[in-house]
Every structure is written in structure tokens, then in C-alpha cells.
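A single protein chain has been removed from this complex, and every other one stays in its place.
Moving on, here comes subunit A:
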């Protein structure tokens, strides 16, 4: 058996195979439900209802999608330039820390939100600056450096929450003091539990899309990602483009942490992110790195998480099914993407 390239894949292949991947994922989900001893159709139904079945469920899904849109965009931007930023988790916490530092009284008045957002982006960008400079100057693999920074950052956050940033009124729990009301993101519609972070995430997705398709920087990022040698030959400053990409990516990931603290939680704790940084990789890959696609896949992934929570309560099937579903969805999608470009031949 060998793989043979398909020079010009048909539209049917491009749409049909991802659709098939989705169906195969559902099939695996039903099999898993069966193994867990539940009715597969009921389980799928409950996941869908849990994610989209009521106004409350939909808002919960969109809230959960917000940090995933930011981390998904961060990964999509970086991966487009073949800059393998695995550290969105760390950059997320950098943004969350800035939300707390500036949002607990250090700064008053209406300025606090835009200033803390800007500071969060700078902090996330700064966190990725080290790895990208090590890559461009010394050729150090950024997969390793960004991945390891995640653990360093998580330990740093634990230190802050046990020490300088610990809430004196927190009854001993490792969490930060609450943000002042001016530092909180308001809800989009009064009375509905959806904050402005979601709207900002959509705006960020559109902005990234515009940058990628309409600006010289976007052209450079795509060129450097596709073929750095040709980009260099054509006169593009390849290293400078990588640094700019890193700043953009780190800044976007930081907004995920900032909006979770300022919009949802109101304080920082070390369980702020259940792996939003890593799930952002899945979100970006499922979206084929397209910034507007990231919005769709982030909502899809969030829906599976939220729906699985609800299903678990109702059907007694463990919520781990959500992780397995996402993993199979990603595997099938990667396979589908591969098979749009090559076919398997015998002999």
C-alpha cells in the first residue's frame, strides 16, 4: 500500500471527507456509550440537549467557547507561520495575572478594563518573546520551550496564590482577591449570563482574518509559514515576521485568561483553565487554522464539553466521554484532511 498525491482534489472530496469524519466520530461516541452501558441514542441526544437545548444551555456553551476562541486564534495565527506555540496555556495565565494585578484596586475608574486588556496582551506576548528569540537566534525548538513554560507558569501562579496574591479573606483557599466591579466585563444583555468577552473574541477572529488576508504582515506570515526559504529570497525579514507572529499569538492567548477572570470568575485560582491552551490546538486544527472557522469549532468543542457535563448528570456516563470524543474528532479530521490530498493505492 502506498500513498499517491491527488493534484487537484474535487469539491466533493473536500467537503465529503470531513463530513464523513464527523459521522465516524458520532459512531465512536455511540460505541463508547454502549460500552458504558447506556443507550447510545439517548446519550447523543442528551449531549446535544445539554449543549443547545435551552437558552441557558446555549449561553453556557458560548461562555465556554470564549476562551477557546482566543486560544484557538492564538494557535491558528502561530501555526500559520509554522511557529509551534504549544504554550497558550501559560500565556493565558499571564493574561489572567494582569487582570488581577490591575483589577483589584490598583487602578480605578473606567480606564481599568482597556488598560488591563492591553497589559494582559503585552504579558502574553512577552511570555512568547523568549522562546521565539531562542528559536530565531539559536535555533532552539519552540515546541519544547513553550510547552515547558506552561508548567513553569502554572507553578508560578500557585506560588502567587499561596503568597503575594493570596486573598486574605479567602478562608485559606489559594485564590486571589475578587476584582473590583469596574474591572469586570459587563454582560452583553442585562440578565443573560453571557459577558462581553464573547463579543471581543468574535471581533478578534474577524481582526485576525483581516490581518491574514488584507495586510502585508498577513501575507508575510503565510509566506514564511509555507516556504521560509522563498520568503527570505524574496526579501522578507523572516525572523522579524516570526517575532511579530509570536507577539500576536501570545497576546491573543492572554486575552483568554483575561476574559475568564474579568468576565466570568472575577478572581484568579489555579484551576482557572481546564486546559484551554491545549484544547485551543484542537480547535485551531479542526478549523484548518482559519480564524473564522475557529469561532465555529470553538463553539462545537465547547458544546461537547457542556453537553457531556449535562449528559453525565442524567445518564451516569462519565464526562471523560467528552475528551474521547474530541480526540477521535481530531484524529478523524486529520485523517480526512490527509485523504483529501492523497489516495491510498495498492501495490
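Assume a contact is a pair of C-beta atoms (placed from the backbone, for glycine too) under 8 Å apart; a residue touches a chain by one contact, two chains touch by 3 or more; residues count from 1.
Criterion: contacts and distances are computed from a predicted model.
Among "Cell shape-determining protein MreC", "Alpha-ketoacid dehydrogenase subunit beta", "ABC transporter ATP-binding protein" or "Aspartyl/glutamyl-tRNA(Asn/Gln) amidotransferase subunit B", find the name that the UniProt record gives to the complex chain excluded from display.
"ABC transporter ATP-binding protein"
Among A:35, A:56, A:111 or A:230, exactly one should touch the missing chain; which is it?
In the complete complex, the chain left out is touched by residue A:230.
So one chain is hidden, and I want to know which residue out of A:48, A:148 or A:217 touches that hidden chain in the complete assembly.
A:217
Kindly note down the residues of subunit A that lie in touch with the hidden chain.
That gives, for subunit A, the contact residues 7-8, 214-219, 222-223, 226-227, 229-235, 237, 347.
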